[in-house]
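Every protein chain of the complex appears in place save one, which is left out.
The block that comes next holds chain A.
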Amino acid sequence: MAGKTLYDKLWDDHLVKQRDDGSCLIYIDRQLLHEVTSPQAFEGLQLAGRKPWRLDANIATPDHNVPTDKAERSEGIAGIKDDTSRIQVKTLDENCKAFDIVEFDINDVRQGIVHVVGPEQGLTLPGMTVVCGDSHTATHGAFGCLAHGIGTSEVEHVLATQCLIQKKSKNMLIRVDGVLGAGVTPKDVVLAIIAKIGTAGGTGYAIEFGGQVFRDMSIEGRMTVCNMAIEAGARVGMVAVDDKTIAYVKDKPHAPKAEQWDQAVDYWSTLHSDDDAVFDAVVEIDGASIEPQVSWGTSPEMVIPVTQPVPTLAQAKDEVQRNDWTRAYQYMGLTAGQALSDIPLDRVFIGSCTNSRIEDLRAAAEVIKGRKVASSIKQAMVVPGSGLVKQQAEAEGLDKVFVEAGFQWREPGCSMCLAMNADKLQPGEHCASTSNRNFEGRQGNGGRTHLVSPAMAAAAALAGHFVDVRHF
């Protein structure tokens, strides 16, 4: 019999019951809650007179709607100007109180983007099933977790039953071997993967990222890659557990201690695909060939190496793509064949659950140190992923590097990743952004997003346009 993949192992270890129709009950170890997708779930529980199945499986923090401006933030919830946003954050507080769920509230130093907070607190541990009413939950797969984004009805279902109804996905291995060039980051790797397999390439699959590039990669980097599995169409992305994973988790506030730790490490060490495991699909990429990437269009697959011009219609693979590209040129205000360095940039955003961890901020600061943001840039902002990331960065003096260069140093939250709070693009503005989605209007109505790594965003801020960070 063939060996098991990592996904098979995680699945089997959490399978509560298989029903006759093939659907399965999967046990959920951890649920992360935030203000946008939880209110109806709590209300549903209340209306049905139900209680959460296991209180300490859940942890909540507000992130999408919180203001990142210091003055507004210092007022707590009252500082949120938009009524619907304020009510959502307040409702989360009230629900957590009513149901006795642990919450890191708006002014708790542990507050932040759920996908940054979970790992940082050791709430995400290797081998767990992790869910959240948010499609970027795949981030937690970096720890060898089975992590799903779910809808509001499912949030309620998990609260009430500690299970999720699932059908098993197929296995896909994306293997990137070789060594990345200098200046090429995990973000460039995942963008290059999406450019290759497309935004539907992973649909129906659980993706495992394997190969030397991921073995060499830091845990933060693995989170960046797994985070964008959903942009490749997969609900689940993951990397096998290794010594780095275990070292990262050690001594986190909610990591196991003493004998429990030893027992955990024994188990965690089994969380990798067996050598003879069979995948339903395998994609191979040569790591050495990956260059810094920039998205030019309105889908995360419309990505090119920084050295190349915006593609022309002649390069499109079919009629559907020609139509997509034609719409994208128009929305983005670009012409086919144009050099990326000719795109005038208005704003730069360094943040989001993809790239707002300490390593990301260090990489950006490294590029910025001692230089100034170009005068043509209207706004350049850095939004740390959590209060603790912010604290750490300040302890290292990174905030000063950013501020002296002309960046705004903000309070933690989702911010301009989706423009649900006050941080938004104006119509027609181009933004170099370290986030994960470049859909029309994502960062504000009419806004034009270009997805890049933190180092590329930093370099673009200084130059006023895209540059190849390797020669900057």
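Note that in this section contacts are C-beta pairs under 8 Å (C-beta built on N, C-alpha and C of every residue); 3 or more make two chains touch, one makes a residue touch a chain; residues count from 1.
Convention: contacts and distances are computed from a predicted model.
Hidden chain, UniProt protein name from the list "3-isopropylmalate dehydratase small subunit", "Hydrogenase maturation factor", "Glutamyl-tRNA(Gln) amidotransferase subunit A" or "Xanthine dehydrogenase family protein subunit M": "3-isopropylmalate dehydratase small subunit". Contact with the chain that does not appear here is found for just one residue of A:Gln260, A:Ser376, A:Gln426 or A:Asn445, A:Gln260. For the chain missing from the display, the contacting residue among A:Ala160, A:Ala316 or A:Ala336 is A:Ala160, taking the whole complex into account.
The hidden chain makes contact, of the residues A:Leu6, A:Leu32 or A:Met128, with A:Met128. Mapped onto chain A, contacts with the missing chain fall at residues 16-17, 25, 27, 29-30, 39-40, 43-44, 47-48, 50, 53-54, 56, 59, 84, 87-88, 91, 102, 123, 125, 127-128, 152-153, 156-157, 160-163, 165, 254-256, 260-261, 263-264, 267.
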